[in-house]
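One protein chain omitted, others in place.
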Amino acid sequence: MRLKRWLLFAPLLLTVFLLQSYFWVPTYEHQATGNPKRLVTYIQGSSGDAKVLNPILNADSASSNIVGHVFEGLLDLDADLNLRGRLATEWAISEKAYLFVSASNRFPDGTEVTGTQLINRIRAALKEKSFSTLAKNIKDIQVLPPEKLTQKISMTEKGEDGKPKRGEVEISFNMPARVVFSLHQVDQDFFTQLMPVIGDRYLENFPYDQHLNLPEGIQPEIETQIHAQLADLFPVAEHNPIIDFQLRKGVRFHDGHEFDVGDVKFTYEAIMNPKNLSPRTSDFEPIKFVKVLDTHRVRVVYKRLFSPAINAWMMGILPEHLLNAEAMQQEMEKRELSDAARAAFGMRDSQFNRAPVGSGSYQFVEWQSDEFIHLTRFEQYWEGPAEYHEFFMRIIPDLFTQEVEFHAGALDDYGAQPHQVSRYREDAQYQNFSSLGFGYSYIGYNNRRPLFADPEVRKALGMAINVGDFIKYLLYGEGERITGPYPKNTQWYDPSVPPLPYDPEGAKAILMSLGWTLNADGWLEKDGKVFEFNLITNNGNPIRKNIMTIAQNAWKKIGVKCNTQVFEWAVFLKDFVNTAQFDAVVLGWSMGVDPDLFQLWHSSEAGPQQLNFVGYNNPKSDDLIVRIRQEYDVKRQREMTHQLHQQIHEDQPYTFLYAPLGTKVLDKKIVLVQRDEDGNETYEKIYPTKSGNIEFYFNKWRKLEMTPDF
Amino acid sequence: MNMNAVNSLSPQLDAEKLPPPETPWQEFVRVYKKDRMAIVSSIVLAILVVVGISGKVFTEWVVVFDSEVVRLPDKFLPPLSAPSVDVVPEEDLPILSLYVFGTDELGRDVFARMLQGSFVSLSIGFVAVGISLVVGLFLGGLAGFFGNIKLLKIMTVDTLIMRFTDVMLCIPTFFLILTVVALLPPSIYNIMIVIGLFGWMGTCRFVRAEILALRQQDFVVAAEALGLPKSRIIFRHLIPNAIAPVLVSTTIGVATAILTESALSFLGFGVQPPYATWGNILNDGRGFIFDAPWLFVIPGMAIFVVVLAFNLVGEGLREALNPKLRRR
Partner (left out) sequence: MLAYIGRNLLLRVVLLFIVSVLIHGLIHLAPGEPSAVDPSNPRMKPEDIAKIRAAFHLDDPLYLQYGYWVRDLVQGELKSFKDNQPVLGKIWRRFLNSLPLFICSTLIVWTLAFPVGIQAAIRRGAVFDRSSTFVAYALISFPGFFLSYIAILGVVEIFQVPVIGMRTFGMEGAAGSFRFMDRVWHLVIPSLLAALGGIAVLSRYVRSQMLEVVSQDYVRTARAKGLPNDTVIYRHALRNALIPFITMFGLLIPGLVGGSVIFETIFAWPGLGLLGYEAILSRDFPVILTLNVFGAMLTLIGTLVSDVLYGIADPRIRLE
């Protein structure tokens, strides 16, 4: 029977064919040893694919990782988290301060204000001894003649359907004569120090109405909106911080094109171009204009005092010649797009984002979606080529398979979990590192809720949780206790603030003293109401889920009833956090290196969709937050951040839990290669920088054939 | 069989020498009893139901096994180990001072969690299948019995329902469940409802087919000719006869629903705490395969045994209820 035979043979044949393929596949052993190229190839496992390989557009960590290798910014952070020049070799910060000649005002002695009077009085005053520090900072004083400015102002108007609609109005403003001071250093108190000369109330009561020309037939509501903005748009006293960058000469992009000042200006303009929908606009929004001085010198002038603004220049610089209007036009032609698509075509649509060209240490080779991204080292990198020749990011969504591949040697690096790290620690084949990063976890209480309005209550809740045990058992020591809002590895963090003690009895005593009593069921009760609330978090984060369970358990022991719920991220944000419809949340922040906490903690940022969703409100803190972001002197900044840290610790709007340690497990064969001038190699053990960055010297890493003895 | 034996022994019934003809039920029982796999599986399921109910009773109403107590020092203890008495406060000790199934990463008693999960997992299975059964029976019955009523003169009820079924069948089911579950808040009810609402199409189709076939049969034609009320025909004649395949698909449906829940858990869209299900215990455990394999193996095997039991019972029912297969 032919059919019968086929029915038996077919499965047999198929099985044999499929299984024999096993003999063609190299074993892990063979892959690792029989292949010298493997030693100069670094393969990193990532659970998610990159989205956009463009420094001004990316927002996810996988993209940032690749972009960080392919692109380079003007600046970056050195081993101690201070700024360091990359594409810029030097930079200098100065200031121009402007003051209206406010003709309607009078000097303290009653005489009228005029331009010449103002400048003469200031010049005279600066010669006095009491003004000597101020005088030292002033490079130059001049008077600018009056001028007429036209400007577009954004406003919201009522649309036809009654919903608010955003729009713009063009107004013209007759700028009065101004005195301009060139300062050596930025000084946020500059005008305050001038007060004895110009009068304490000089900055108030400027008659904006007389200087304003509105277009015909404007609605009165919009007019009030415009008036409200005038003092911010045309302040009587204005600080314009200035950064002058000297760019590195002879740097080339991966395609050989030389980097110059045009690329810097282009990158800034690309970010501000509304068509590109860059998520980085707010970092660059304080910039007034970027001015080219010569091919390798550029001046950035800011609208107002905002000291963290310089950090934005760590972002990678785009090659202008590949992305300017002309290049975009060519791409549209090549892709034969329809007119509708052309009209909407922006940098986001460009194929550049899938095959980027930058000036960083690695250049792009290939990207297979959800499979891998391949980079190769850039031989002409200005700092010399990296030790690893090839760099791969492999996308492996499942953490278990990642670990299996790492174990087998097919991955050099993956995001090891704390419990895995503790296992590798005992394995002689691996070296592992733990160091502080920029993140921390917390339980945030909705400060608006009457239940949590009292700082003492929040303190008691914090005291009931044994964070030490949590770090010991659940993080296997891969975490550090924290007490305040700054990353522990930065100088802004005040290490002298003591953490809350673990003291459930003390916590109970505090609550009892506030009028809570234990009821028959063992719950705390006041005015007939049980101390009960919901604690929520997002799903997909097992550690947060564990924090929740542990907090619930701990609070149960002091008689506080807590119900826990987990929501999908989008729902969690939309229905609970953004609308402040929650009692308490378990969350974490990933902070930046700058000391600006405005968005997280300032009381003006507590509205819907804003980040101070716990509704923290303390005028003392508000004042400090604003002064910190306007201060350009690091030492003074540090004093203020320590004060702010202490203040927030006292108020306990969050229970600050811990900062997880960044961990990395690597094969011991991977070492740091140092070369002397003759090209001789010496090897060192890899070490994290003081600030906790493990990959800081990545360009000097390489894998050796034998495990070295250190 | 036993009844027959008794009957033939009793002198009063001498007149009836032949045993009475088998009722369908007796016939079913006779065939089913021969299937040893099905019998064992039925026993497993019976035990499971008891476990499920006691899970509800002993972990929530009368807390004998507390599934929520966190004992960090006792984390990752293997099955059958004793708690460390000196660190764990006395009121937190598990019953009998023994972790039968070990502890998880928070030191919770896995046995208590499995017990609690058994009720939730089973209820997900039953409720989801119940929903799909109700929808499927209703729509299938409607299409089968009132199929030729015209709606608005353009299409019949049958066409409408069957086209709608087609629409639902068109959509890749698991994918759609995933889409819906991801977009809705992941409450336990939503998951039950979604699994149920995307599982009725099969039931609907064969209920309709069965009823259409039955309506051609003589006894239904006779009943209609006699002018019996429609409800009587439906409930007395059609449904009992169409119930056999429904029963089979229900049993297997419960198995599928339990598996679907665990698959959703894997992708992070399963039932969320505070509910423990076998699916999410298994999913939590997979991160610790090398550290605490029992957290993965115990729920995995539990799901396996239960799903297998449901499947085998379904298979046994199919064999026993299929008259064509039975004859030989």
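The first chain written gets the first letter, and so on, giving A and B; residue counts start at 1 in each chain.
As a working rule, a contact is a pair of C-beta atoms (placed from the backbone, for glycine too) under 8 Å apart; a residue touches a chain by one contact, two chains touch by 3 or more.
Remember, predicted model here, so these are calculated numbers, not experimental data.
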Among the chains presented, those that the missing one touches:
A, B
Kindly state which of the options A:Asp398, A:Asp427 or A:Glu681 is in contact with the chain not pictured.
A:Asp398
Touching residues (missing chain, whole complex) on subunit B
37, 163, 166-167, 169-176, 178-180, 182-185, 255, 259, 262-263, 266-267, 279, 282, 286, 289, 296, 300, 303-305, 307-308, 311-312, 315, 322, 324-325, 327-328
Touch rule applied to subunit A and the missing chain gives residues 1, 3-4, 7-8, 10-11, 14, 17-29, 31, 35, 37-38, 41, 43, 48-49, 51-52, 59, 166, 274, 277, 279-283, 337-338, 340-341, 344, 348-349, 353-354, 368-372, 392, 394-398, 400-401, 404-405, 407-408, 410, 568, 570-571, 573-575, 577-578, 599-600, 609, 611
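Definition applied: only the chains that are shown with their structure count from here on.
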Per the C-alpha centroid definition, the whole-Å distance linking subunit A and subunit B comes out as 50
Subunit A residues touching subunit B in their complex are 399-400, 403, 417, 419-420, 423, 469-470, 472-474, 539-540, 542, 545-546, 548-550, 552-553, 563-568, 571, 575
Show which residues of subunit B lie in contact with subunit A when the two form their complex.
68-70, 72-73, 75, 105-107, 182, 185-186, 268-269, 272-274, 284, 286-291
